[in-house]
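Have a look at this one before I ask anything.
A single protein chain has been omitted from the complex, and every remaining protein chain is retained in its original position.
Labels A and B are assigned to the chains in the order they are written; within every chain, residues are numbered from 1.
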Amino acid sequence: MGERSTEILYGSNVTIGEHVIIEPGVVIGNDVTIGNLVVIKQGTNIGNGVQIGDLCVLGKRPASNPKMSQKPPVDLPPLMIGDRVKIGCSVVIYCGVNLSEDVFVGDMASIRERVSIGSSSIIGRNVIVEPKTEIGSRVTVQTSSYITSDMVIEDHVFIGPCCSTSNDKYMGLGNYPHQGPMIRRHARIGNNATLLPGITIGEQAVVGAGAVVTKDVPPGVTVAGNPGKPIKSTQ
Amino acid sequence: MGERSTEILYGSNVTIGEHVIIEPGVVIGNDVTIGNLVVIKQGTNIGNGVQIGDLCVLGKRPASNPKMSQKPPVDLPPLMIGDRVKIGCSVVIYCGVNLSEDVFVGDMASIRERVSIGSSSIIGRNVIVEPKTEIGSRVTVQTSSYITSDMVIEDHVFIGPCCSTSNDKYMGLGNYPHQGPMIRRHARIGNNATLLPGITIGEQAVVGAGAVVTKDVPPGVTVAGNPGKPIKSTQ
Partner (left out) sequence: MGERSTEILYGSNVTIGEHVIIEPGVVIGNDVTIGNLVVIKQGTNIGNGVQIGDLCVLGKRPASNPKMSQKPPVDLPPLMIGDRVKIGCSVVIYCGVNLSEDVFVGDMASIRERVSIGSSSIIGRNVIVEPKTEIGSRVTVQTSSYITSDMVIEDHVFIGPCCSTSNDKYMGLGNYPHQGPMIRRHARIGNNATLLPGITIGEQAVVGAGAVVTKDVPPGVTVAGNPGKPIKSTQ
């Protein structure tokens, strides 16, 4: 990554709250508002018109302990925050994340490293996103949902509140490859649904509230129940 | 709302921690304790005997992005915090909220605008409450539960941990009216239950842990399962 800049670059019309800590190499665009008591880590890149709430940590580096099988990567690109992104209060976002323009991140959400989020998508309050996941454009992930790692969420997907996903079929046993669910375009997931590792939710498929989805859902099909079974299809 | 005061009014015996940001027009009663690293936004009204933990944001204004169908209201009344309310650490509460006397708000909880909470109610840790919801008196909402918008929770209701509610039958499709569940007096909801939009849980009804409630539950009836079915009745 070459030498890191130690300067901080400020655009015009930047408003910064009280007790804000900005580390070296941060780049801030024009017309940016940053709240109070915010920590912006080394190299974070903030676009034009971005709004950041109070008490956030932006650009955090991952850590690990002896029990974790995967060690965090040592060299990650900086956090990139696109134009007009809005970030709530008490948000924690890691380095190696890319937020496209007009993304909205609610209060108390957290996004780990190596995640990209497409334009105008909404990451609700208290949503947690794990590493190495791709989220498309105009996606909604509602409050308190959990997005596991190694997952793909295509454009226009709607995920209701409190949904849960997983990527580890063997639940911590051994060193198997992990694979989160794939959710295809325009699929919709009801609140508190449970998605198992590696399944695909097809285009325009619907998962009912509280459903436990243990296998693939074909395009246009609606599933409900535990385990989730088809209850209707548009195709 | 007339002209906004730019003065801050302090009662007697007020204790304020370090690095606290108090905006103009805030009114603080007597015998109030405010933790460290707290942000209190413009016009917030804090009653007598209130205790506020560290790292809170009180009186936040709502924001939005281009994908959101509902734009936040521009003029909201200030956050009103009643006498003897206790607020934990890392809490985010919006303006336009009314907390009655003796309410308890746990750490990491968040409450959006246009919500009222009756006296002595408990909002547990990590609970998220959405806009335009009414919560009665002596209600318990336990840890990590999610209270959607346009919902009514009457007095003496008990909601266990990790419950999920929703208000949007069409999951983000189009501009239909939203309606959260109605939970009547003395009803009790088990942990990780899922409540669908617009249903009514009757007086003294019981929802079993993990139940997925897809239709109204009559008064005094207990439901369990996915979908939830009656398993017993007191009437």
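Convention: contacts are C-beta pairs under 8 Å (C-beta built on N, C-alpha and C of every residue); 3 or more make two chains touch, one makes a residue touch a chain.
Because the structure is a prediction, the values reported are computed rather than measured.
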Out of B:Arg138, B:Lys169 or B:Arg185, only one touches the absent chain, namely B:Arg138
Hidden partner sits against chain A at residues 19, 21, 37, 39, 55, 57, 60, 63-68, 90, 92, 108, 110, 126, 128, 130, 144, 146, 148, 162, 164-166, 168, 171-173, 192, 194, 196, 212, 214, 226-227
Positions on chain B where the hidden chain makes contact:
17-19, 35-37, 51, 53-55, 84, 86, 88-90, 102-104, 107-108, 120-122, 125-126, 138, 140, 143-144, 158, 160-162, 188-192, 206, 209-212, 224-226
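Heads up, the rule we're going with is that only the chains that are shown with their structure count from here on.
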Calculate how many whole Å lie between the centre of chain A and the centre of chain B, each centre taken as the average of the chain's C-alpha atoms.
25
